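Removed: one protein chain of the complex. Kept in place: all other protein chains.
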Amino acid sequence: MTVTSHRPTAGDQQSDFDATIAADGRIEPRDWMPDRYRATLIRQIAQHAHSEIIGMQPEGNWLTRAPSLERKSILLAKVQDEAGHGLYLYAAAETLGMSRDEMLDLLHSGGQKYSSIFNYPTLTWADNGAIGWLVDGAAIVNQVPLCRASYGPYARAMIRICKEESFHQRQGFSILLALARGTDEQKAMAQDAVNRWWWPSLMMFGPPDGESPNSADSMAWGIKRFSNDELRQRFVDMTVPQAEILGITLPDPELRWDEESGHYAFGALDWSEFKRVLRGDGPNNAERVRRRKAAHDDGAWVREAATAYAAKQAARMEQSA
Amino acid sequence: MTVTSHRPTAGDQQSDFDATIAADGRIEPRDWMPDRYRATLIRQIAQHAHSEIIGMQPEGNWLTRAPSLERKSILLAKVQDEAGHGLYLYAAAETLGMSRDEMLDLLHSGGQKYSSIFNYPTLTWADNGAIGWLVDGAAIVNQVPLCRASYGPYARAMIRICKEESFHQRQGFSILLALARGTDEQKAMAQDAVNRWWWPSLMMFGPPDGESPNSADSMAWGIKRFSNDELRQRFVDMTVPQAEILGITLPDPELRWDEESGHYAFGALDWSEFKRVLRGDGPNNAERVRRRKAAHDDGAWVREAATAYAAKQAARMEQSA
Amino acid sequence: YSPLVDLTLRLGDDALVLSQRLMEWVASAPVLEEDVAIANIALDLLGQGRMLISYAGSIMSPPKSEDELAYLRQAREFRSSHLVEIPRGDFAQTMARQLVFSTYQSLLYAELTHSTDATIAAIAAKASKEVRYHLDHATQWVLRLGDGTDESHERMQAGLDVVWPYVDELFDADSGVEVYDGPQTDEKLRPLIDAGVCPDFGALREPCIDQLTAVIETATLTVPQTKWHARGGRRGVHTSDLDFLLAEMQSVHRAYPGATW
Partner (left out) sequence: YSPLVDLTLRLGDDALVLSQRLMEWVASAPVLEEDVAIANIALDLLGQGRMLISYAGSIMSPPKSEDELAYLRQAREFRSSHLVEIPRGDFAQTMARQLVFSTYQSLLYAELTHSTDATIAAIAAKASKEVRYHLDHATQWVLRLGDGTDESHERMQAGLDVVWPYVDELFDADSGVEVYDGPQTDEKLRPLIDAGVCPDFGALREPCIDQLTAVIETATLTVPQTKWHARGGRRGVHTSDLDFLLAEMQSVHRAYPGATW
């Protein structure tokens, strides 16, 4: 145990923090940290938590209609995991001083965001496959480096989450594989889903490096480890061979292996649509938040009852003590 | 126009009423009538009106699922007729001095009844056929004599209703005929529905003559023209040959042609179940009334708005006049 | 789908799906007169839907029956707008949707009466009379509810707020959207517009909004502002509500493959 011999000054605190970051060490909840580091982390972890719970909706929507009991069971386990991930992440964000209720209020009011990918609709059963394969696939590429994020609670939450995400990605691939080996209608359903989800998945990595203003800080603080474009390329390189196994065509005529760079080259992304959806003019933005808020509001009386009961029980304990 | 030269006494009124009934004439709303005649009519017409609107539920339940667009269209027209019949009948009952709102309140509180037949569930599409064929068939046999009922507004409402009921019965027969000529599964579905609806239909005519205490008055007053057992027999005689055309077996091993009486003989009815259902312990009693009451309660704000708007409009008219 | 099939399915699917939504009110309306009225509107729309879908089926190759098209298509193959798909909501929301849809239909069918396609012209002529009654019915209710009690005013405004983002799709289906799987849906009808089969839907927007605005303001209500609008129905990208609606509608038919009814 280190006993500090003098009261630390702001300058000391900053240099301790910088030293920890430089040594690739972990910042823990009771450690001093710069306000902007804290604010950036709260924003990022809350957005991640919100994405998990909003992300339950597009697939949750198909639970009652899953076409086999085994698929139903696997999808239910997956959606349950998402709720669990939400719990880990809210807990991690709470260590930075914002309560889950505050974060939910910000989600409902639009003050905090969730991943824009969940504003697209799930039109057919095959969409559950495409989400698992592409969206969870992209999430893993984004998240694996976060297991080494400089903030301890976040890194530890991500380690637990990443373990489960790879099962999610495999179940998505498995849904598509069954369809790709199925009837002509099933094959068409799988291709249609991939056509719709491919480009939005690529956009999950965020704007091109030149247009990503917050990235530099996050890199410097050891929250982010790779640039948006690097991660996007990694995802494409990982996914193209899997598409070949599935026998599904990715909807990009410019996609090709580039011998020189050792990577797949792909077409330009249409950011105008991404920005429109981000702005709130997406097919499901309003519906997703409405439904989330309705669940929260409809459940207010339940939470109040639980609080009242706990208080009564505590009073009874005290009386009998 | 007859001008009476003296103020009529109660005795005169009773004898005028008796004379009208004896001559098979019509009692009209402004005519004097005995209190018990009025009360009997209100009870009967209200029960009939309630039956029409509760009767929308078992078939209405299948509108969204009708298996062809033509059947859907015909069933919707039928259910719409039932609402229309309810309107005629409430209007007829209102001429006796009870408002529709009062009657609906009595329906919701259990103070007035509806036909117990609508407490059975509609389990398959074929039930819509069985209801049309058997339940509407029984209703017609009951209702045709009511077109000559002594109370004018009731008789006139029944004339309009009877015209439409025969279309209802034919559409039910037509549903069953298509099933009876269909696949084995469809045939089984039709037979199953008839098995479940046959006995309850026979019970629609009410208890056996010996146990029907109110019948004598209704007969004397020219409201009822035939006894329960006479009407039941007429229904059986009419229905058995139709069942033969359908190739459907009526679920009564004792059913046979009786040469001597010139009628079909049939097995004894199990009144214990009928009475249980009548008492409120039927499969759908609670649900039918709950749903009716929910529609009424949920619609209260709409009715209030319509009243408020009408009052505002009237006030505006007055101001501008 | 060929442009003509696409057009008739857009019209027919709108009518069929809305009719299905209206049927959900039967035996649940606030007054018995409305059970009759709503069933009546649903019947008219179902009739229109059947004529239009039958016509679409007759010009497909191989031809398809109305029931094949209604019961055996997947949601992705429907061409309905999101407006008719969303749940019915309360009575105010149902009337808000009906006001929008009947205003749109009345303007559209007035144009289609002059279609160079004789079948479409005949269907539109018949339907125009029905739509006049639907529009009148919805207008009366929007006035009553908007200018009724405080509660009804609030509910009527809320109903309009819910349906308003679905208005634009009726007129410029996919404008502003990059579509990966073919031309924008408003472009698809271009040859039919040029041939006088149907009007340019976009041109109906202004008169429609004007008519709606007049009713809404007379009803002491406010025309909603909205920052997003629905799109995609005309190319088979639907609300998830449609899939649930079809699951119910098609359930009996699909459970007995090959049966006739």
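Odds and ends about this structure:
We just call them A, B and C in the order they show up, numbering each chain from 1.
The rule is simple: contacts are C-beta pairs under 8 Å (C-beta built on N, C-alpha and C of every residue); 3 or more make two chains touch, one makes a residue touch a chain.
What you see is a predicted model, and the numbers here were worked out from it, not measured in a lab.
Looking at the complete complex, one finds that the omitted chain is in touch with A, B, C. Contact with the chain not shown here comes from a single listed residue; of B:D18, B:D101 or B:D281, that residue is B:D281. Residue A:Y309 is the one among A:W257, A:W271 or A:Y309 that touches the chain missing from this view.
Touching the missing chain, out of A:L41, A:M56 or A:V144, is residue A:M56. The chain not displayed touches chain B at residues 61, 65, 121-124, 192, 195-196, 199, 251, 270, 272-273, 276, 279-283, 285-286. Residues of chain A that touch the chain left out of view are 53, 56-57, 60, 63-73, 76-77, 79-80, 83-84, 86-87, 90, 100, 125, 175, 178-179, 182-183, 185-186, 291-292, 294-296, 298-306, 308-309, 312. Touching the omitted chain from chain C are residues 74, 243-244, 246-248, 250-251, 254-255, 257.
To be clear about the criterion, only the chains that are shown with their structure count from here on.
If each chain is drawn as a node and touching chains are joined, the picture is a simple open line.
The greater number of contacting C-beta pairs, out of the two interfaces A-C and B-C, is seen for B-C. The chain with its C-alpha centre at the largest distance from the centre of chain A is B. Taking the mean of all protein Cα atoms as the centre, the chain whose own Cα mean lies nearest is C. For the pair chain A and chain B, the distance between C-alpha centroids works out to 60 Å. As a whole-number value, the distance joining the C-alpha centres of chain B and chain C reads 36 Å. Along chain B, no residue makes contact with two or more other chains.
Not a single residue position of chain C touches two or more of the other chains.
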